[in-house]
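Structure first, then comments.
Only one protein chain is missing; all other protein chains are in place.
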Amino acid sequence: MSIVETPLRRAVRAQRRAHRARTTTITLVLVAVTFALFVGTMMIGSYVLSPWEVIGSAFRLTDDPSVDFIVLDLRLPTAATALGSGLALGVAGLVFQRLLANPLASPDFVGISGGASLFAVSAILFTGWGAVTTSAMALLGALLASIAIYLLAWRGGITGYRFILVGIGLSQLFTALTGYVIARADLNDAREAMTWLVGSVGSAGPFELRTLLVAVAVLLPVAFVLSRRLGALELGDDAASALGVRVERSRLGLLALSVVLVALATAAAGPLSFVALIAGPIAVRLVGNAASLPAAAFVGAIIVLTADLVAQHALPVALPTGVVTGAVGAPYLIWLLATVNREGRGG
Amino acid sequence: MTDRTSDRLQDDRTHDLRAEDLTLGYADTDVVSHLDVQVPPGQVTVIVGANACGKSTLLRGLARLLKPRTGTVLLDGTSVHDQRPTDVARVVGLLPQTPVAPDGITVADLVGRGRYPHQGWFRRWSAEDDAAVAQALEATGTAELADRQITALSGGQRQRVWVAMALAQDTDLLLLDEPTTYLDINHQVELLDLLTDLNREHGKTIAMVLHDLNLAFRYADHIIAMKHGAIVTQGRPADVIDADVVEDVFGLACQVVPDPVSGTPLVVPRSRHHVRALTSEAESPAAV
Partner (left out) sequence: MTATVQRLQHVEAPTPRHRSTVGLGLGALVLLGVLAVVMFVSITIGARGVGLHTIWTAFTDYDPSSAEQTVIRELRVPRTLLGLLVGAGLGLAGALLQGVTRNPLADPGIMGINMGAAAGIVVAVMLFDGISQSTSVWVGFAGAGVATVVVYGVASFGREGATPVKLALAGAAVSASLYSVTTGVTMSDLQALNELRFWQVGSLSGRYLPVLSQTWPFLVAGIAVALLMGRSLNGLALGDDLAVALGQRVRLTRVVVFVTVALLGGAATAACGPIVFVGLVVPHIARALCGPDYRWILPYTFLLSPIILLCADVLGRVLVSPSELQVGVVLGVVGAPAFILLVRRKDLAQL
């Protein structure tokens, strides 16, 4: 059966190429914006640097001790945390939403961030051992919460619906306990705990940051490779299985990958709320469903980097990043919902 | 890769799918028990039976979506559960009963996902994939929908797109679970004609569950009638279908007459009203 060119085949190929060109262009624009914001957050501050100074120093191209101090010691950790956690949350959120076939099923709402929060807040209020313990506990909380959801939702297999319901239950449990320990604490401890709960990219220690960046560098490409499998899984278990996907194994792999990304991002920056929820739908509306994972990663990064810029510099008082993440991404999603669906693409 | 493809073409595209001593079930009930069945290569097989008789379960079992409790499903002599899933998926395709259409996906994109088993880690998208997608769109009459969002389609259009996805998988064996759901009668006949074309011209083996008995008997080379998880009878519809079999399988009193168009068995149900001998046409004009 040799391949004969027919007009339809040409049309199908042309359409696919046009679509891919559009997707690639939009994704590249997102990458460029991410990079610009990444450099931009390191330029601004009490001492303003030029982009070239920042790039030269951050990528070790120049050697100017005073610039290096500002960039490498003061600003790069924050910018890198914002970048890393944004990429991680964007991908993890969309994987959850597509895998569970529910636009609200981001890790924030199915109990994973809740587990991280409970453990971290308990660490702050009861141990007083400092930031490293808090991060470690957040990581532990997120992992334990996800294992608990998976095991409790398992009944001869996982269905998205049961996973979501169990997630709702656990997240209620965690929220209640977190609220309880905060309400019982004295006001200053409560304030510290609530600050952590809001999430801030400026508080990550070098160890958490390095772990997050390594994980992002390793796991994001894995996620992109697995996105074909995700594309089959979201057609339903039967269809995916008929296409030759090992359903349970692939789903477990994708969930585990997202959980690790969310857990490390939360350990580094706290539960930056709504990034994972909003980045995915924005990406899907920009580039369509099939190519949305890379786009979601960069949309996530853009949200967190912008939020960091706004939180640090645009407001009269410096605020934790998490305060602004909702305000940065949400209006854009609202705008997309209001405009894009004129073409019937809103879903 | 190319060698394997040509090998497959040379063996005349006849793949043998059969089940031996197959027991399938959900939770704590067996739906199908100790069944031996073969999907005759190169033919159109239709499975019929009353609701909940295990036809869909059998189809899902054959497509290795269910793990057998006893027995095995064999594809060319090897258990499908011992083969790599993508290897099986290049030979056996399935249109499930209730697939899920994700948010924000176009028709072309969805149909393209049928190419999954043909693509590898590195070999992504080829001219062959485009050709398969184009052919599937053309065959199902969905080419002009290619750019539309699935969510914006009607039920019938959506069903044809799902069929197109199964066709794009380009398998020699195609299993379909009620492919005519949501289709009007015209599109039902069109789809069944298309499947017959695929069978006659490309030698594909087709096995499907159908609800419309008359269409089932017309299009089937081989009919399998099931009841309570067991096979009541199987064979050429003209040879094995009569009023007793239909009454046994469906509990429906009926007459079976030759179809005026195709000569295949045509089931004419007896209902409690509307019987010609008892009601004269003058008295009850509505009775036809």
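Each chain carries a letter (A and B) given by its place in the written order, and its residues are counted from 1.
Rule of thumb we're sticking to: a contact is a pair of C-beta atoms (placed from the backbone, for glycine too) under 8 Å apart; a residue touches a chain by one contact, two chains touch by 3 or more.
In this text, all values refer to a predicted model and were calculated from it rather than measured experimentally.
Asker: So which of A:Met137, A:Leu243 or A:Leu333 would be touching the chain we can't see?
Answerer: Considering all chains, including the one not shown, the answer is A:Leu333.
Asker: At which residues does subunit A meet the chain that is not included here?
Answerer: Within subunit A, the residues touching the omitted chain are 102-105, 109, 152-153, 155, 161-162, 164-166, 168-170, 172-177, 179-180, 182-183, 187, 190-191, 194-195, 198, 273-274, 277-278, 281, 315, 317, 319-320, 322-327, 329-331, 333-334, 337-339, 341-342, 344, 346-347.
Going forward, only the chains that are shown with their structure count from here on.
Asker: As a quick test, compute the distance in whole Å between the mean CA positions of subunit A and subunit B.
Answerer: One centre to the other, that is 42 Å.
Asker: In the complex of these two chains, what residues of subunit B are touching subunit A?
Answerer: 9, 27, 60, 63-65, 84-90, 92-106, 108-110, 112-114, 116-117, 119, 121, 125, 127-128, 130-131, 133-135, 137-138, 143, 146-147, 149, 151-152, 165-166, 169, 175
Asker: How about subunit A: which of its residues touch subunit B in the complex?
Answerer: Interface residues on subunit A, with respect to subunit B: 1, 3-4, 6, 8-9, 11-13, 15-16, 19, 98, 101, 103, 156, 225, 228, 231-232, 234-239, 241-246, 284-285, 288-290, 292, 344-345, 347.
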